[in-house]
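One protein chain is absent from this view; the other protein chains keep their places.
Labels A and B are assigned to the chains in the order they are written; within every chain, residues are numbered from 1.
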Amino acid sequence: MSSNNGNPYIPYRVNILDAWYEAPGDRCIKTFKVTFDDEKIWDTWSHRPGQCAMVGTPGIGESMFCISSSPTEKGYLRFSIMKTGKNTSALHELEKDDSFYIRGPLGNTFPVDDWKGKNIVTIGGGIGQAPLRPIIQWVRDNRADYGELELIYGARTSADHCFKAEFEEIGQSGECGLHLSVDVEEEEWPHFVGFVPTLLMDVAPKPDNAIAVTCGPPIMIKFVLENLEKLGFKPEQVYTTLENRMKCGIGKCGRCNVGNLYVCKDGPVFSYATLKNIPEAFA
Amino acid sequence: MAVKKLSKDKVGEALKELSKFRLVAPARSDDVVIFKEISDPAEAYLDYGNSTVPPKKMVFPQTETLFRFMVGDPELKEKNVEEEGTTVIFGIRPCDARAMSIVDKLFAWDYDDPYYQKRRALTTLVGMACTEPPSVNCFCTSVGGSPFSKEGLDILLTDMGDYYAVQALTEKGENLQKTLSSQLEDGGDEKKVEEMARAAEGKIKRSIKTDGIPEKIPTLWDSDVWKKVSASCLGCGTCTFLCPTCHCFDIQDEVEELGEGRRARMWDSCMFSEYTLHASGHNPRPSRKERTRNRISHKYSYYPNKFDDIACVGCGRCINLCPVNIDILDILEQVVEA
Partner (left out) sequence: MVDINKLREIAKEVISRDDVRQVIGYRPGTYGFRARPAFVLEPDDVDELIFTPACVNNLATYITLEEKLPVPRGQEPDSRKVAVMVKGCDSRALVQQMEEKAYDREHLLILGIPCRGVVDMDKVNARFPDVLEKGEIALEGDKFVISFNGTKEEVAKDELLADKCKRCRYPTPLVSDQLLDDEVERFAEDDYSDIETLEKRSQDEKWAYWEEKLSRCTRCYACRNVCPMCYCEDCVLNRIEPMWMRRSVDVSENTAYHIARAYHLAGRCIQCGECQRVCPMDIPIMELNRKFYKDVADLYDYEPGTDAEASPLLSTFSVDDREDFIL
C-alpha cells in the first residue's frame, strides 16, 4: 500500500482541510487535517492506530510523524506537529487549502484487536498525546469492544495541552475517566498539579485485564514505566511508541535502529516486554 | 555449464564487445584503482588487487536522484533507472559480489527499493577469482566466503596464465557468454580451476572464528571493550564508505535557483556524529563509543539475526585504510575474550 506505483519513496500530495494551533510558544504545536489530492487513493488506503507517515515538502525534506487520527475517522488524516527544525518550520507556514506530501502508512500498529475486551489506560505527556489519540478515538468508535477507558494526560502548562476542545468534550460527556494535569501551579487550574508519573500514581489504575499505553518525553516514560510496575502492570501489558531520526521510513537507510529493531519498521509501537531486553532503548 | 577459455590476447576484443552495454571495469585514476564506466578497452586495468571503493557504487550509487520536481508544481518525476541500460561489471572480486547478495536481502525486505532492485536486475557480474589475495588483510574465508566464491556472480573468470577460464553460473551469465561467442573457445581446465581454488584458500592468512559472536555481542552492552576500541577512532566515514556491505544512506532535497529541484539519496555513515541527531538536539549515540558499538553490533549481530548473513565479507579494506589502524579482527578478538 505505502508504495506509489510500486515506489515507496514517492509521496502522495495532500490538501489541508483545516489547520490550527494546539499550543503556543517557540516549540508550538500545529494540527493539520488533510485529505488526498487524488481522491482515488482513499480506495486503497488503510491504516491502524500507531502507524505513521513521512510528512514534508519536496525542496525542504521529510520527517516521520504519527498519524494522529483513527481509521474510524473517515475522509481525513490528522497530524499534530511540533515546530523544531527546518522541515517542521516550513510545515508551520502552511494553512487551509495549502498542500504538503506524505508517504505512508508506515510502521507497525497498536494491537487493538488483541486488546478487545480489556480496559485501556493511556498516559500521555505533551506532544506525546498525538500517537495516543488514534487509540482513544478507535476505542470511542468501537466502544462495545473494549472495557473501561482511562485517560491520563499532562503538559507543562494548560496552554501546552493538546486537543483541548476534545478533552473538554470528553470531560463533559463523562464517557470515560479523564485525568489532566499541569507541571506547576497555575491560576484557575481546577485539576491535578504535578508530573504525569505522579498523576498516574494518584489515579492508580488497576492492572487486572488492563493495557497501559504511554508516550511522552523520555524522562516521563522512564518514570511512568517504573510506576506502572509498582502498580502491578506486567511488561506485556505496557506499550509505548518510540521515535528516532528517520530518512527512508521503510527499514533501508539504517539509521533509526534501537538495538536490532528498526523503529520505522519493527516499530514504532513496542511492548515493554520487548524493550526490556534492548539496552539501547533506555540508553 | 562447460568451462570456456578467453585467450588473453582476445580480452581487448571481448571488452569491445561488452562495451555495447554499459561496461564497468577496474581502471586507474593516478595510482588509485577504481571501478568506472569505460568505453575504450584500453582503459581497463586488469593487473589489480582490488579497488578502493567497492563496485557496490555501480548498483547503489554514492549519490542518486529519487525524483525531480519544480517547487510549487504538484508533479513529481520519478527517476527512471532503466534508462541507464544493462550494465556489465567486469572484474568484480568474489567478496564484493557476495556482498551484493547480502545487501540485496535488505533492499528487498518487505518494501521494494525500485532504484536498487532495477539496477541490480539490469547488472551482470563478471567476477575475477582471487588467485592471490588482493591484500594481506583479506579474511573472506572466516565469514562464509572464499577467493573463488561463486555467490552473487553471473560469470567467474580465473586467470590461468595465458588465458582466463570462463564459467557461466547463471542464466544472465549464459546470455552474456553468448554475446562473446566469437572470443570464447572451449576447453577451459575445470579441474585446474578447482585446484587453484583450494590453493587460494590456503593463501588467506588472517582469520577469526565467528561462531557465537552474533549472540555474544548484545551481552557486552556495558562492557568497556567499546570505549577501548573506539578511543582512537576519528569518526570519519572511511570504513563505511569503503565497505562493500555498508548501505546506509541519507535523503536530502536540493533546489536550484529557478525552483528546479530533486530529492536525492547519498551514502551516509553511522560513524558520523549527526547520523542519529534529533531535531531537538538530543543524540542517542553521542560519542564514538556508542557509534562503534552500534556499527559492530549491526554487522556482526543485528544483520545476521535478521537475514542470516554476517554483514561483512572479509575484504579487508577497513583494516587497510583506517587512518588509525582500528582493525575489525582485533575488535572481534576482544569481543570473544570479553
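Note that a residue touches a chain if its C-beta (ideal position, glycine included) is under 8 Å from a C-beta of that chain, and two chains touch if they have at least 3 such contacts.
Keep in mind that what you see is a predicted model, and the values were worked out from it rather than measured.
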Contacting the left-out chain in the complete assembly, out of B:73, B:215 or B:330: B:330
Residue of B:80, B:181 or B:232 in touch with the missing chain, whole complex considered: B:232
Chain A residues touching the omitted chain (full complex): 61, 85-86
Absent-chain interface as seen on chain B, which is shown: 29-32, 34, 52-53, 62-63, 136-137, 205-206, 228, 231-232, 234-238, 241-242, 250, 252, 254, 264, 266-269, 272-274, 286-288, 319, 321, 323-327, 329-330
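The rule is simple: only the chains that are shown with their structure count from here on.
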Centre distance in Å when chain A and chain B are each reduced to the mean of their C-alpha atoms: 39
Contact set on chain B toward chain A in their complex: 66-67, 69, 71, 74, 76, 78, 106-107, 109-115, 218, 221-222, 247-253, 255, 261, 263, 265, 268, 270, 275-280, 284, 290, 294, 297-298, 301-302, 305-306
Parts of chain A lying in touch with chain B, wherever the complex brings them together: 2-3, 5-11, 13, 37, 58-63, 84-88, 99, 243-245, 247-248, 250-255, 257-260, 265, 279-280, 283
